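Note that this complex is displayed minus one protein chain, with the remaining chains in position.
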Amino acid sequence: MSGFVGGLIWGLAAGTLIAIAALFGVWWERKVAGRIQMRIGPQTTGPAGILQTIADTLKLILKEDITPDQADVRVFRLAPLVVFVPVAMSFSVIPFAAGFAPLDTSVGMLFFLAVPALSVIGILLGGWSSRNTYATIGAIRAAAQMISYELPRALAVLSLVVLAGSIRPLDVMAAWSPWWIIATAPGFIVYFIASIAEVNRGPFDIPEAESELVAGYFADYSGIRWSIFMMAEYGGMVAASLFGAAVFLGGWNWLPGIGGILVFVALTLALVTAMVWVKWTYPRLRADQLMSFAWKIMTPAAIVQLVVVAVIAPWL
Amino acid sequence: MAVKPTPSATDRREQVGAPIATPTQVPISVSVADEFPQGIAGFAAKAMSLVTGLGITARRAIAAPKTLSYPREKYPISPRWRGPLVLRGVLGREGIDLIDAPSVDYNATIDTLHREQSLAPCVGNCPANVDARGQNYLMADGHHIAAYELVRDRNILPGVLGRICHHPCESVCRRLQYDEAVAIRPLHRMAYEAYQSDRPAIESFPLTQQANIAIIGSGPSGLAAAWDLMKLGYSVTAYEKDKTPGGALLTGVPAYRLPREVLASEIANIVEYGLDLRCGIEIGKDVPIDHLIGEYDAVLIAAGLQISRGLPIPGANAKGVRGALEFLSDVNRRQDADVKGKRVMVIGGGNVAVDVARCALRVGASEVRLACLEASNEMPCHPWEIEEGLDEGVIAMCGNGPEMVLEQDGLVVGMRLRECLSVFDASGRFNPVFADLFTDVDCDVVVFAIGQAPDLRDLVAGSDLVLTEQGLLPVDGSVLSTQQPGVFACGEVVTGPGSAIGSIASGHEAAISIHRFLAGQSLLADRVFRPVPTFPKYGQATLDGVESARRRVEMPLSAAGERSRDFRQVELGMTRLESLNESARCLRCQSQVCVGCTFCARTCPDFAITVERIDDPGHRMVTRYDLDLSKCCYCGLCAEQCPTDALVHTGQYELAFRSRELTISDIAEMRRDPGGTRATGCDALRAQERVEP
Partner (left out) sequence: MDATETTSSQTGVLGGAGVSSESADTAEGLVINVGPSHPSTHGVCRVIVHLDGEIVRKAEPVIGYLHRGIEKMCENRTWLQCVPLTDRLDYVGSMYSNWAYCRAVERLSEIRVPERAEYIRVLVCELQRIASHMMALGASGADTGAATMFIYAFDERERVIELFEELCGARLTYNYVRPGGVSVDLPEGWTDRVLEFARKHRIALAEMDRLFLGNAIARARLKGIGVLDPDVAVAWGASGPVARGSGVNWDLRKHDPYSVYPRFDFDVPLGSRGDCFDRARCRLFEAFESCRIIEQAISQMPEGPVMTAGLPRLLKPAAGDAYDHIESARGSLGVYVVSDGSVRPYRVKFRSPAFCNLALLPLLAEGHTLSDLVVILGSLDPVFGEVDR
């Protein structure tokens, strides 16, 4: 019983955290994208428009929830949750502070890589159940893309596991030393790129390519369901940044105490910013180019990284 | 490499309309190809290109944003912005502003209007800037006397000029673009007639200034200056060498164009206003000019031109060769010029020549010929003058220059003419080219009407004023001062042969100079000179489809056969009803009051405008002006050609009934009473007013 209550509390806390992270992520992206495009971004709702996303969320909640006539209604309604829940779950294994992760499991690294990948099922469900060609094409593209990028992402993280000798995130953090940044730099880049592809963001936003597929797999979603998809995307972006900032860049290891947390937050913010920056700079790849990039460059690079790390690990 | 075709290529193309170059002749200029290198270098270049892209976006992100910060900054809107249309004034509800500034400020007023582009073309093109628009406005409502008084301020003799003016106003009348010009000159005359028949009591101008002024000459320029100075409160004395006043108007203008009683009554009115007119006193002979200079605080020489130019050709001294001015003077004074039954040859193509020819017919010449260098279509006289002359029987021999006067025993027996091929050379200078083709014409009298000159030797004798070798008085053309302080000159003495209205304009300028001189001000400082606006020559519209009610009132002329033998007026004038109709034709250019001309409705490509108006004489109003903004395409054609500038674009958003100013909401604005909300457009108009200074 207490386990259930604790889980409930943790769940609520995690939900709130993800919501805040997503809200912040959206606002931050709009601000950064605005500046890149010589605009100002949100500016009136709250100081520097910080409350804009809350206003937008309220609006989305109030909007009519449209279900297409020929859609598979139950699947259609379920799909956003299937996308969102795995992303939310992935937050639980992130080592937020020294000795603290919400779910301190011994297979944390594996958990973080495996669970978010489940959201591809939701995407497939959503795209297919919409009974819309665009959505279907988007969903199929998403499935192909996400599965392809799972591999290099996992291989990149694996080099850390080799170095730390554990797949428990807190162990990895404990074993972390600044030399790892140099040793795993290619792996980090592969992780970063694969994470972008994992959350379907530009230049890998092929499943939802606006200029081709209008909105891809969630073309027929509206209101709160649509916003759950968006929340999953931004949540995933923040989760990947948090995890990367922790295990690759050392997170709170740089400074003791609260200073470490601040460094961690700053590193995460930098990674989120980098993701936004990349998205608003590059054009989108084509599906086949994306695949060949994953299999011909990313995966070999990750394997080479793993081999190199395995060789030099004893000296680090 | 780029090709550089010769500039003349355009012209050739315009003529033949054929390509001057085929594709093979134009070499490939620039190739746009650009490839990444192969192999590792290519991979590095690709990676670099990605980094470069990040660098560019980062640099732009650091730079200041280009969008405006809402709501603190505002977007500036172009003054030419074509927003929804608005009508600024409507005939029958709003009046128009009359240009009735005092003479010393008049130029400044005109200048301001000109710069604001709200100067009506007729007013701008008149040398004296007579407010013809105001005249038409007043007369359309039946205020003929007020119109006369308005015109008189700038055009001292409306009754006279209403008959003889060459009306530059009418030649730029915007109405020409649609049908025919408004009959501004005949309306001057009508105003005079109405004034004269119902003349209000005249009180002379009060003398408020100490100084007194002498004016030599009582022609149009002298009278104009006198009027302005009297209005300013000076005591003015005019000296006229003839027994009757009027100057060139009397001696130079034939009575069939200007009845003597009109001139006399107009001058009598001015005398009644306080002008001390002394006739029969010739300055220089009867009274030396030094005496005037001593006795008066300022002297204005407005003596005009006295002598006709002659030609140094063989036989020019024969008996029977005469000058135009002497001839006209004889005709006007005595109604006789000793040409009864004789054949008269007039040399010259100007207005004076035509006057001479027509006068010669009237004093009994058996045959009148007129020879001029120019071809018939380029004669310098006004086309209507020569046309009336031809109707009366004048024989024009255009394109013929005088070669010699044939004489027998010192008497003129004929004239030898030489054919002239062209008068002006390529650069526009006077340089006639003659052919070797001579014509002998029998005649008894030859009148040279080829120009006039002033004769001021007697006038300035014994004073400090010095004439040039050509016998001209050196005058500063802008402020009209002479070498001697306190002595000014105006009129044709300064301008040379010109129009009556031009002389009047120079009289006004002289009055300003004299006023400044007497007030001890600088003649030049802060002085606004009359702007010389140029107005487009409107293309003549065809008259098909223009209903007769909208056309210009036709000026009735006496029958050519009857009139050519006596000095009755040729133009018979218009009735009061006609004057009401005619003045209502005025478009009231730039007055910002819609006159219901319907030109906007006719030019709208979307047929969005409907205009209706009541057209009763003396009671005109626009009864309906519908602007269907839902059809409007904001092309601006209607506002562009609105003659009165009443229809204008506002600075609002298209159909949003909001100005860009109002896109910024504040809480107070959002909470206030809904009466007069933005949806009604009231605010937008108000905002528009705020924007406009």
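Which chain is which? They are A and B, in the order written, and residues in each are numbered from 1.
As a working rule, a contact is a pair of C-beta atoms (placed from the backbone, for glycine too) under 8 Å apart; a residue touches a chain by one contact, two chains touch by 3 or more.
Small disclaimer: the values here were computed from a predicted structure and weren't measured.
Only one of the listed residues, A:60, A:139, A:196 or A:209, touches the absent chain: A:209. Screening B:106, B:178 or B:327 against the full complex identifies B:178 as the residue touching the chain left out. Touching the missing chain, out of A:57, A:119 or A:132, is residue A:132.
Touch with the chain omitted from the figure is made, among B:30, B:426 or B:525, by B:30.
Even with one chain removed from view, subunit A keeps its contact list with that chain: residues 33, 36-39, 68, 70, 131-134, 136-137, 202-203, 205-206, 209-214, 219-220, 280-289. Across the interface with the omitted chain, subunit B contributes residues 2-7, 9-10, 13-14, 17, 19-23, 26, 28-34, 36, 45-47, 49-50, 52-53, 56-57, 60, 66, 78, 80-82, 177-178, 536-542, 603-605, 633-637, 640-641, 649.
The criterion applied here is as follows: only the chains that are shown with their structure count from here on.
In the complex of the two chains, the subunit B residues touching subunit A come out as 50, 53-54, 56-58, 60-63, 65-67, 69-71.
Those residues of subunit A whose C-beta lies close enough to touch subunit B in the complex are 32, 34-40, 43-44, 277-278, 280-282.
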